[in-house]
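In this view, the complex is presented without one of its protein chains, the others remaining in place.
As written, the chains take the letters A and B, and residue 1 is the first residue of each chain.
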Amino acid sequence: MEFLQQLVNGVSLGSIYALIALGYTMVYGIVKLINFAHGDVFMVGAFIGFYSITILDLGFFPSLLISMVTCAILGVLIERIAYKPLRNATRIAALITAIGVSLLIEYGVIYVRGAQPEAYPGDLIPATSIDFLGVKVSSQSLMILGTSVVLMVLLQFIVHKTKIGKAMRAVSYDMDAARLMGINVNNTISATFAIGSALAGAAGVAFGMYYTKIEPLMGIIPGLKAFVAAVLGGIGIIPGAMVGGLLLGVIESLVSAAGFSLWRDGVAFVVLILILIFRPAGLFGKNVREKV
Amino acid sequence: MRKKKLAGIFMSFMMAAGVLAGCNSSSTSGEKDGETIKIGANLELSGGVASYGQSIEEGLKLAIEEINKEGIDGKKLELVTFDNKSDAAEATNGAIKLISQDKVSAIIGAATSTNTLAQVEIAQKNKTPLITPTGTNSTITFKDGVLNDFVFRTCFIDPFQGTVAANFASKDLKVKNAAIIIDSSSDYSKGLASSFQKSFESSGGKVVAEEAYVAKDTDFNAILTNIKAKNPEFVFLPGFYEEVGLIIKQARALGINVPIMGGDGWDSPTLVDIAGAGSLNNTYITNHYSSGDSDPKVQDFVKAFQGKYKDKSPDAFAALGYDTAYFLADAIKRAGSGDPEKIRKALEETDGLAVVSGNLKVNENHDQVKAAVILEYKEGKQEFNTKVNP
Partner (left out) sequence: MNMLKGAKGFWSSIVLAVVFGIAMQFLITGEIINFFYVNTLYFIGINIILAASLHLIIGITGQFSIGHAGFLAVGAYASAIITMKLELPFVLGLVAGGVAAAIAGLIIGIPTLRLKGDYLAIATLGFGEIVRIVFLNIEYVGGASGMTVTQLTTWPWLFGSILLTLLVIRNFTNSTHGRACISVRENEIAADAMGINTTYYKVVAFAIGAFFAGVAGALYAHNFFIIQPTNFGFLKSFDILIFVVLGGLGSMSGAVLAAILLTIVSTFLQSYPELRMIIYSLVLIIMMLYRPQGIMGTRELTSFFKFGKSAKGGVNDGSKNTVA
């Protein structure tokens, strides 16, 4: 039973990683760029949600929507200003830029509002615990898990069944060929960033609801963990990000449960290095050919 | 053929040296007018425990304003503040800057034990008194039989705080077994935990579970599940408000409804925001003072504080910041000058100075022997429970 409870803990932790990892994996799939700023877009999303709840006095869902839209715009802006001019530059140049953008967002937010944490109001979504065979499951973590599954399915649908999804796959496969075939590459990439960043925004609000405390540097560790999750599942593969996130959450929970709570962050990186060395394509890398 | 490369590097070195030397000559002029005594404050004004540093600063400023109305033998105190960003390396830098750049007579700070420890060696080496308002770890002033003679504190020490908590748990709450959750990135938390464990076990209690986390963690469900499985009657949680708030919230959600107790590290309004008023019911803290204390000295302070800071209720950090300024001002008065060595001696001889948080008396280890209060959280408000004399 205790083990079961730890699994539940792991899954609720992992569903946050999964939510962030979905956006990571989409962006990587299409531009082959580790968007370091993704974790910070997540942070901005959490703050936008917080301010719309407390200052604009909006409910949970309008705030979520505002946060997603703002983050989508932010994502597109980042792409247009910082990444687009570097599309044909080396990957290291793009990576350094991504690190720069990430630091800029973090410290820009600190500069504007200070580094002190903010607490989400606790009365927006009823936080009840459901008792199931002696295992406590909080309604909020069920909601987060539900949201990430729904978003994953939605993303799969967008990528595989819609026109823009087809364009994304084409751009991911061969950018120049796609352009020759009449696909507007710039718009497709912007759309990818918009979707990915909106997901990060949603994850930010969900994180705020679930963990209450938000602060300007909160995106760094979840961002890195989500990247590990994306690599674990096979970067560029949407269901992979989901499974990778959940798996990482469960691994971390079990490590803590075994009495090594101080090693938890280290384990995530060990997993990353092992995966990179032994199976760089990730767990799902082999089965799925098309990457987005 | 790279002969000039190294030469170039050294030229730039020279340039750098020139810049440094230039700055130096400009900084030494224009001070020491004899009218003011400079006091450094090396505090956590931003970063993880910003709430402590900000409160201390508010208390300090209020006290210095009051002191400067009359002055100390005609001299005024001038406060030079340095923000150490809740970071130990920055705290070290701050101490260096305050001593060698600003030439302060004494340093007040930092709020946490770790950031104070980071300054101890600098203070000792440069023979500048260092007073921590709230650094409760016992090794700050006295370690391995060696006294840091320039280092003082205004607060009580962890062994006392831990003992008070342990006695409260075993005598007042009558619990037989307890779990401890330690912030292993903090000397304060470790010190408090070990003194709690020692006194709790010596009074017949048993520590059934011990878990650890590090500052900035957000998910504690895994360690809390471990604790729940051991069914403790009581949880001792010596940590800082950001993490403590999350831990209490998650513990209550997991169904750990036993009393939870901590130290002065909890004392911040942010704790209530994070944990939620409901989750905080049935939790207790040991603290330096209570704003609800009926002692006239306390009430005068609360009134003055609320007059200056728009009806804000002063927490223990503000009170200790205020007390520290008086502690130092009293010593400067007796020393008769801003000379660090004389101030040190005067601080050492402090005996029975009445301040808001009790009476200050420096013992042979440079610690204070002071009373502690136990507060209980009820619907998000701190309520006075008992006062424990040493």
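In this text, a residue touches a chain if its C-beta (ideal position, glycine included) is under 8 Å from a C-beta of that chain, and two chains touch if they have at least 3 such contacts.
Just so it is clear, the structure is predicted and the values come from calculations on it, not from any experiment.
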Option from A:L86, A:M143 or A:A170 whose C-beta touches the chain left out: A:L86
Candidates B:I39, B:L77, B:L117 or B:V362 - the one touching the absent chain: B:L117
Among A:V101, A:A119, A:A203 or A:M218, the residue in touch with the chain that has been omitted: A:V101
Option from A:I73, A:L262 or A:L283 whose C-beta touches the chain left out: A:L262
Those residues of subunit B which, in the complete complex, touch the missing chain: 1-10, 12-14, 16-17, 19-21, 23-24, 27-28, 46, 82-83, 85, 87-89, 92-93, 96-97, 99-101, 114, 117-118, 121-122, 125-126, 184-187, 190, 214-215
Where the missing chain touches subunit A, by residue: 33-34, 82, 85-86, 89-97, 99-104, 106-108, 110-111, 224, 227-228, 231, 262-263, 265-266, 269-270, 272-273, 276-277, 280
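Just so it is clear, only the chains that are shown with their structure count from here on.
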Length of the line joining the C-alpha centres of subunit A and subunit B, rounded to whole Å: 37
Subunit B partner contacts - residues on subunit A that touch it in the complex: 2, 5-6, 9-10, 12-13, 114-117, 119, 122, 127, 129, 136, 138, 211-213, 218, 221, 252-257, 259, 261-262, 264
Subunit A contact footprint on subunit B (complex, rising order): 46-47, 50-51, 85, 184, 211-214, 216-219, 221-223, 225-226, 228-229, 242, 245-246, 249, 253-255, 270, 273-276
